[in-house]
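Here the complex is missing one protein chain, while the rest keep their positions.
And then chain A:
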Amino acid sequence: MENPHMQTWRSVLAVATLGAVLAGCGSNDAPADETAAASGPWSFTSGNGDVVKADKTPSRIIAHAGEAAALISFGIKPVGIYADEPVKTDLNLKDLDLTGITILGEEWGKIDVEKAASLAPDLIVGDWWPAEKAYSGLEEGVDEKSKKLAELAPIVGVSQGESIVDLAEGYEALATSLGAKVDDPQIAANKKRFETAVTAFKAATAAKPNLTAAGMSPTDEKVYVANPKYAPELLDFQRWGLKVLDPAAPDKDFPYWETLSWENADKYQPDLILWDGRAYKDTLNAEFGKKQPTWFEIKAAKAGAVTAWPAYWLHTYGDFATELEKLTTAINGADENIGN
């Protein structure tokens, strides 16, 4: 029997792993510096702590969607990409020039490993998910055949761990190790914009020391409350002064969330709802209030104190800066006396 919690989260994850890294990748999809890449030996410490080594620097890379976009932003062009949805709609990939890159999958859990093998890859790149102890594309629940991807080449990825900063730095380090030049002025500009955004975010939370928030994702059947422990961006928010509440009883089999029935929708009363950004639309709060009798039992929902939360998809400074700017605006406008 499939676990419905997981499946819901999967649908969300499908969008999540898009890892939009669009900032600054419009014009610099030049191929990696082959001369630098040809040297070796090469090694990289992956998200699970393993040190992956090779005699020469890998140059034929297969990467998961968002991670591929991150590498492309540093000028490393993969030979193959596996995505969780059609690359035409994938938020990371839809605006990128993918000519010359083989698409190996456009649905979560399904990778064409035979086609992948024909590309003779020497490296696979996907995020490491500590809660599941698996790389993107190889998690529990994917097609067993897809998992054979891991047999084609060593696999590395940065951990979805403590902070988005680690992810951004990690992919920059990976790109550097693969021979990329990371001195594009756009990269530096994004870093600067990110630092400014963090300062503004900290100032906003300091001005409202009692403001509480909760990451939430309501669906027709259930309400999901995010567990910051496994959401690096929520940990960042906590670190920078926003009191994102920790659910008391995260689901045992899938600890990213605590699942609440609609009868218990009011279990948590934050001042501000951080709505899963992968599903967020401005009209959704009113819609849920209308169709779910208990949604407005959450005082923040009733007061319209909701904002999008960039859930599980950030990989770069540029995207994080943009999202932080939006959140800062929401925090500045928030009322710290709505919830309990």
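Everything that follows uses one rule, which is that a residue touches a chain if its C-beta (ideal position, glycine included) is under 8 Å from a C-beta of that chain, and two chains touch if they have at least 3 such contacts; residues count from 1.
Keep this in mind: contacts and distances are computed from a predicted model.
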item	value
Hidden subunit of the complex - UniProt protein name among "Iron complex transport system permease protein", "Insulinase family protein", "Hydrogenase maturation factor" or "Stage V sporulation protein AC"	"Iron complex transport system permease protein"
Hidden partner chain, touching residue among A:D246, A:D266 or A:E336	A:D266
Where the unshown chain meets chain A, residue by residue	1-2, 4-5, 7-8, 10-11, 14, 84-86, 107-108, 219-222, 249, 251, 258-264, 266-267, 291-294, 297
